[in-house]
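For this view, one protein chain was removed and the others were kept in their places.
Order as written gives the chain letters A, B and C; numbering starts at 1 within each chain.
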Amino acid sequence: MAKLWGGRFTGENRSAHFTASIGTDQRLYREDIKGSIAHAEMLAHQGIISAEEGRHIVDGLRIIEAKIASGAVELTEEHEDIHMNIEALLIEEIGTAGEKLHTGRSRNDQVATDMHLYMKTAIGTVLKRLRDLQDAVVELAERHSMVMMPGYTHLQRAQPVLFSHHLLAYFFMLKRDEERLIAARERTDQCPLGAGALAGSSLPLDRVMVAEDLGFTSLYANSMDAVSDRDYLIEFASASALIMMHLSRLAEELILWSSHEFGFVELDDAYATGSSIMPQKKNPDTMELVRGKTGRVYGNLTTLLTMMKSLPLAYHSDMQEDKEAVFDTLDTVTACLAITAEVINTLHVHPKRMASGLNDDFSLATDVADYLVAQGVPFRRAHRIVGEVVRYCLAGGLSLSELTLDTWQAFSPAFSEDIVNGVDAASSIAGRKTPGGAGGESVKAQIEEARRHLASPY
Amino acid sequence: MAKLWGGRFTGENRSAHFTASIGTDQRLYREDIKGSIAHAEMLAHQGIISAEEGRHIVDGLRIIEAKIASGAVELTEEHEDIHMNIEALLIEEIGTAGEKLHTGRSRNDQVATDMHLYMKTAIGTVLKRLRDLQDAVVELAERHSMVMMPGYTHLQRAQPVLFSHHLLAYFFMLKRDEERLIAARERTDQCPLGAGALAGSSLPLDRVMVAEDLGFTSLYANSMDAVSDRDYLIEFASASALIMMHLSRLAEELILWSSHEFGFVELDDAYATGSSIMPQKKNPDTMELVRGKTGRVYGNLTTLLTMMKSLPLAYHSDMQEDKEAVFDTLDTVTACLAITAEVINTLHVHPKRMASGLNDDFSLATDVADYLVAQGVPFRRAHRIVGEVVRYCLAGGLSLSELTLDTWQAFSPAFSEDIVNGVDAASSIAGRKTPGGAGGESVKAQIEEARRHLASPY
Amino acid sequence: MAKLWGGRFTGENRSAHFTASIGTDQRLYREDIKGSIAHAEMLAHQGIISAEEGRHIVDGLRIIEAKIASGAVELTEEHEDIHMNIEALLIEEIGTAGEKLHTGRSRNDQVATDMHLYMKTAIGTVLKRLRDLQDAVVELAERHSMVMMPGYTHLQRAQPVLFSHHLLAYFFMLKRDEERLIAARERTDQCPLGAGALAGSSLPLDRVMVAEDLGFTSLYANSMDAVSDRDYLIEFASASALIMMHLSRLAEELILWSSHEFGFVELDDAYATGSSIMPQKKNPDTMELVRGKTGRVYGNLTTLLTMMKSLPLAYHSDMQEDKEAVFDTLDTVTACLAITAEVINTLHVHPKRMASGLNDDFSLATDVADYLVAQGVPFRRAHRIVGEVVRYCLAGGLSLSELTLDTWQAFSPAFSEDIVNGVDAASSIAGRKTPGGAGGESVKAQIEEARRHLASPY
Partner (left out) sequence: MAKLWGGRFTGENRSAHFTASIGTDQRLYREDIKGSIAHAEMLAHQGIISAEEGRHIVDGLRIIEAKIASGAVELTEEHEDIHMNIEALLIEEIGTAGEKLHTGRSRNDQVATDMHLYMKTAIGTVLKRLRDLQDAVVELAERHSMVMMPGYTHLQRAQPVLFSHHLLAYFFMLKRDEERLIAARERTDQCPLGAGALAGSSLPLDRVMVAEDLGFTSLYANSMDAVSDRDYLIEFASASALIMMHLSRLAEELILWSSHEFGFVELDDAYATGSSIMPQKKNPDTMELVRGKTGRVYGNLTTLLTMMKSLPLAYHSDMQEDKEAVFDTLDTVTACLAITAEVINTLHVHPKRMASGLNDDFSLATDVADYLVAQGVPFRRAHRIVGEVVRYCLAGGLSLSELTLDTWQAFSPAFSEDIVNGVDAASSIAGRKTPGGAGGESVKAQIEEARRHLASPY
C-alpha cells in the first residue's frame, strides 16, 4: 500500500519495520486525537476548511479514538506511526474531508504537540507519587518521632540522632525533586502546533486559538525551535535521575537496615521475596530493584543527551528515539515511587535494635569535646584530648561510661565530676537545638513544615 | 606532622596523597575564609568565644586570604584540604584563638557552605556568558535579518527560511538554559552551616545570623540533608549538559556551513587554525572543540550521578569527588559560551551562497501544495500530486520553474497560469506569517522579544 | 497461589507486578529448558534422582518447550520469571518428579547459565551481521575502486582520495569490532551451573558433565563470582557501543553526502522516507535512526555499569535489571548493522559530483609543498610559501591551476615550468604509494586483505 507521503517515490519501501515507531508511540493516541481536533476546529474557524468538513473530521476522530480504546482497529507498521495511522483511519472513516486534516501541519509539529500534552499530564502523575512518598515518610517519622538511632557518616557511628530526623532528610530531598518537576512542567507548557515542518505556514492558522484549546499557556516563539526542541524531555529525564538517586539512597539504607547485622527494620512480607533454594531467605527485593532501576533512568538520560548532540536544525529522525527513553523513565520513576511509599507505609521498625549500644559506641565523643569547650578548652585542643581518651579506651576495651574521674582528669584537668556518666544519647540528642538539628524540637518543626507543604497544591 | 584530627590514631598515615583534595579545593579559599569569618563573628556574638578571640580570628583569616592570594604561603597535602590548611595557617598565625574557630562546625557543613557560596557566584558568571552569546546571536540575526537560506530537516532542503529566523532558534534555546540556571541558583541559595557533621550542634549557634551574613536567603531545614545534599551540583551539571547540547548543534552547523560544499559562512581567521602539513587548510577548530567538549560535560554529569548513587546518609568521602567534575563543567561551559560568542560576533556570512538555488531545489514544493489547497484540493491529494510533479522533474533533470502550464495541468487541472513562475523563495518566506514562522514579520517580533529579554535582569 | 519459595512467608505478596521479570526473561525459555535438561540428566547420572525421574523431567521439559513455542501455555507474573514458570508448569505436567528438578540448583546459577547460553548465540548473530556489513562495504569499494573524492579533515577539503579508500576505513573499524566481540564471546563461554545460590552444593553434582553437555569450554572457578558476575554482559555492551559509534560516523557521512550541497550519494528509495507535508522530501531516515540509536546503546552501557556499582557479593536483585538493557542493545545493534548493510548494498553513487572541483579547491596544496621539498626546500618553509600562495589566490579569486610561472616564482625561485598544471588530483592520488595510503595500489592491497578476512571463520 502506498505511503501517504509516497508521491515522489518509486519502488517498494523495504525499511518500514526498521523505521516504524507505532509500537512505541501508540501510547500517544489520545493526545494525537486531541491535538487533531483542536487543529481541525481552528482550520474550520479560519475558513481554511468548511465548517462541515471540520465537523466531519472531529466526529471521525472521536470514533477512531473509541475504536483504538476498544481495540477495534489495528495500528500497523505500514503506517509507520500513530499520526499516519490515525490519518489513514480517518480517511477510511470519513473520506475526502479526512484528506484535509493535515492542512498547514507537519508531523514535526504534530508529534511535538502530542508529547507536550502527554508530558504535562505525566509529570502531574509523578508529582502525585512524590507526594505519596513524602506523606509516607512524614507519617513514619511522626509515628516514631522519638526513636533514637545512631547517626552515621562514612557508615561509621558518628552521633546519635532521632530516626525521625534521619527519615525527614528524605522528605526534603523529595521536596526539591518536586520543585524541579514543577519547573520542568512549566517549560513543557508551550504549544508547538503551527510550526509546520520547520517554517510555520503560509495559511492563516490561528496558533493562539489552538494553544488555548489545548490548555497551553504559551506558544513557541520560533518555529524551528518548536520542532527541534527536546529540552523538556531531557529536563524531565534529569529530574528523574535525581529522584532515582534519592530513592537509591533510601533503598540502600533499607537494605542495610534489614540485614542481620543492623536489624533496624524489616520489610513487610508483602514487599519481600524468598529464595528458590534457601528456605529461610527473606530478601528486600523491592528495594534492590528500586536501587537497580536507578541505572536505567541514568541510562535513559545518557540516551537522550547523546541522541541530541550535534544535530543541525531543524528536525531529524534521530529525535524519534526520544519516546522509548522518556516512557521508560516515566514508568520506572512512577513505579519506584509507588512501591517505596508502600514499603515505608508497611515498614516494621525495631526501636530497641536502633538504640542499642548508643552509649557505648563512642558516638558521644563530640559531646565530650563540647563539654571541654564549655570549660574554655579551645575546640581543636578538646578534639585532640578526646581523641586520646578514645584511643585509650579502645586499647583497653573500655567504653566512655566506664571511665573514672581520675582517668578523665589524667587526660585533662578540665574534666570534673559531672563528666562521669554525664553524657548519654538521649540528652545529647535533646541538646541539639539548632534549627534543622537532630533534636526533638527541630524534628517537630520539620514535621510541621512538612505538613504545611503536603497541604499545598502542586 | 600530626593531623588536626589525629588524637585517636597511631602510626603514620600513608594515604595522604591519595586522599588529599587540596589540589582541587584550593579554588575555594575565598569562600572558605568568608564562611569562617561569618562563623567566627557569630560564635563571638553568641558568646561561645570572646569578642576578642573573634576579632583575632577574623583578622587572622584576612591576613591568610591575602597571603594565599599573593602566593606567600604554601598549601600542602599534609593538611589534606583547603579547610584544614587554612585552619592550620590560622593557628600558626594567631595561636590559641585559632584553635577555637572550628567550634560547633564540621568540615561536612563547612565544605557544603563553601560550595554553595562558590556556585552562586559561578552560576552568575555562566549567566553573563549566556547573555553575551544571546546578544551575539541577536546582533547577527539583526545584521542579516532578510538574508534567505535553505531551511533543512533531515539535512535535506525543506523550505526556504530567513537566516535570521534560523539563528533566533538558538536565542530561544539559550533563553531556556538561562531559566534553568536561574532555578538552579535559587536552589543553591540555601545555607548548610550549623548542620555540623550531620546532627546540628549542642552549642547555641545562630544559624540565621550566619546565613544572612553570607547572603543566603534560606537555611537547610534538616542537618543530615544539609551535609549530604549534592543535588544543586547535579542540577548545575544537568543544565550545563543542555547548554553544551545546544552549543554542539550550533557548532555542528557552523562547521557544516564552513565546508567547501555549503560555503555559507567563514570563521574569522582569529578563530580558525591551520594544518601542520596542508598549507591551504583553515579549520573551524574552535567550533570542533566546542562540539567535542560536549562529551566532557556529559561525562561529568555521569560522574556525579554515579558518585551519589546508593550512598547511605549522611556524608561519605565519595562526595569529595564532586569538585573536579563541577569545576571542569564550569570552566568548560564558560569558555565554550565565550568563544562561541566571539565566533558569532566575527562571523563572515555569504548571503549569495545561502540563497543560491533556492528556486530550483524543490524546496518550494510545499508552497505548490498549498497553492492547490487554495484551489480546494484536499491537502493529502495535493501532496501526492506535487510529489508526482517532483518525480517527473527529477527524471527529466528539470526544476519546477522550467515547467510549462501544460505540464502542470497534466498533473492537475487545478493549476492555472499563475503557477508558472508563481512560486519563488522570497514570497514563500514572506508568506509565512504565523507567529513564530519563518517570515520577516515574525523575525521582527522575535528580535523585539529578544531585545526585551536582553534588557531584563538575571 | 502460593509462591514456590513461600514457606517462610505470611500474608499476601503485593509486589509481584513490580518484581516480576517474566515480561523480559521469557525470551530465555529455550536456554532455560536446555540448562534444566542438562541439570536433570546430571542429577540422574549422579544418582541424586532416579534414572526414571530424570527421564520424566526431560520429557516434561520438552513438552513444555513445545507448548511455550506454540503459545499453548501462559507465562504469568504470578510465577515471577521464566525459571519459576517453567518449574511450575513442569510440576503440573509430571507431578512429583518435577519437584526434584531444582535439587542442588538456585535461580542465581540458573539465570546466569541461561544468559551465558543466550549470549554465546547472540554474539554469533551480531558477528554474522558485522560480516554482512563488511562485505557490503568491500563490495561497494571494489565497485567504485577508482572513483575520486575529496578527503576531509575538520570537514574541510584536505587532500583528494579514492572513494574506495574512504570506505575501506570502515572495513577496518568493523574488523576491530569483530575482534572485540569474539573476545567477549570467549569470556562468555564459562559455565556457572553448580554454583548454587552462592556457595556451591553439598550434593555430588558433576559440574564438568553439565558444562560439556551445554557446550561450555570452561567452568567458573569460584561460586560467588559465578552468580554475581555480569562482566560478560557489560563487555558485550561496551563492544556494542563501539560498533554504534562506528555506525554513527558512517550514518553521518551518508546523511551529509545525501545533502543537496554534497550530492555525492543517494539512498535507494527503499531506505528513505518522505515528509507528511513537503512533497519533494526524500529523507535518509534509516541512517538518521541508526545515528540516533547510538544514544540508546550508550545509554544501556551506562545502565549496566551504574547497576553493578558498589554491589556487595554475591547476588542482588539489582542484577535482574541486566536483561532489558542487554536485549535492547542486542536488538538495536543487530538491526542497525543489517539496515546499514542494505543501504550500502543499494547505494546510488555520483562519481562526478564527488570528483568535481578537486583541481580547484586547493586540496593539492600539500602536493605543491611536497614539490618544493623535492627541490630541497625544507618542509616547514615550503608549507609557509604555499600558504602564502593560497592566501594570494583567495584574495584574487584564483585557483592554483590559474597561476602563471611568474606568479609561482614570485613566491619561490624553486618553482619551475613543470609546476604550471603540474599537480592534479588523479596523479596526486596515484602518488600516495605508502602502505595504507590513498592510492590505487594501496586500495587494491586493502581489498585483498579484506577478502582474505571475509573468507576466514569467526
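The rule we apply is simple: a residue touches a chain if its C-beta (ideal position, glycine included) is under 8 Å from a C-beta of that chain, and two chains touch if they have at least 3 such contacts.
All values reported here derive from a predicted model rather than from experimental measurement.
K.L.:
Which of these, A:A365, A:L403, A:I429 or A:V443, touches the one chain of the complex that we don't see?
P.N.:
A:A365
K.L.:
Using the touch definition up top, pick the residue from C:L4, C:L127 or C:L454 that touches the left-out chain.
P.N.:
The one listed residue touching the chain not shown is C:L4.
K.L.:
Can you say which of C:S70, C:S202 or C:S456 touches the chain missing from this structure?
P.N.:
Per the contact definition at the top, the residue touching the missing chain is C:S202.
K.L.:
From the list B:R157, B:R291 or B:H383, pick the residue that touches the absent chain.
P.N.:
Once the missing chain is taken into account, the touching residue is B:R291.
K.L.:
May I ask you to list the residues on subunit C that touch the chain which is not drawn?
P.N.:
4-10, 48, 87, 91, 96-104, 108, 151-155, 158-161, 165-166, 168-169, 171-173, 176, 179-180, 183, 187, 194-205, 207-208, 219-229, 231, 234-235, 238, 241-242, 245, 248-249, 251-253, 256, 291, 294, 298, 301-302, 305-306, 308-317, 366-367, 370, 373, 378-381, 383-388, 390-391, 394, 428-429, 431-439, 442, 446, 449
K.L.:
In the full complex, which residues of subunit B touch the absent chain?
P.N.:
Touching the missing chain: residues 3-15, 18-19, 80, 83-84, 102, 105-108, 110, 196-197, 268-283, 285-286, 288-289, 291-296, 298-307, 316-321, 324-325, 335, 339, 342.
K.L.:
Could you pull out which residues of subunit A are in touch with the chain that's been left out?
P.N.:
150, 152-159, 255-256, 258-262, 274-285, 288, 302, 305-306, 309-310, 357, 361-363, 365-366, 368-369, 383-387, 389-390
Keep this in mind: only the chains that are shown with their structure count from here on.
K.L.:
Shared interface numbers for subunit B and subunit C above half of all numbers used, same, or below, different?
P.N.:
Looking at both copies, the contact residues mostly coincide.
K.L.:
Would you kindly tell me how far, in whole Å, the mean C-alpha position of subunit B lies from that of subunit A?
P.N.:
Taking the mean C-alpha position of each chain, the two centres sit 23 Å apart.
K.L.:
Nearest whole angstrom, what separates the Cα centre of subunit B from the Cα centre of subunit C?
P.N.:
Their C-alpha centroids are separated by 33 Å.
K.L.:
Any chance you could list the residues of subunit A touching two or more other chains?
P.N.:
Subunit A, residues with two or more chain partners: 4-10, 102, 108, 196-197, 291, 294, 298, 301-302, 305-306, 316-317.
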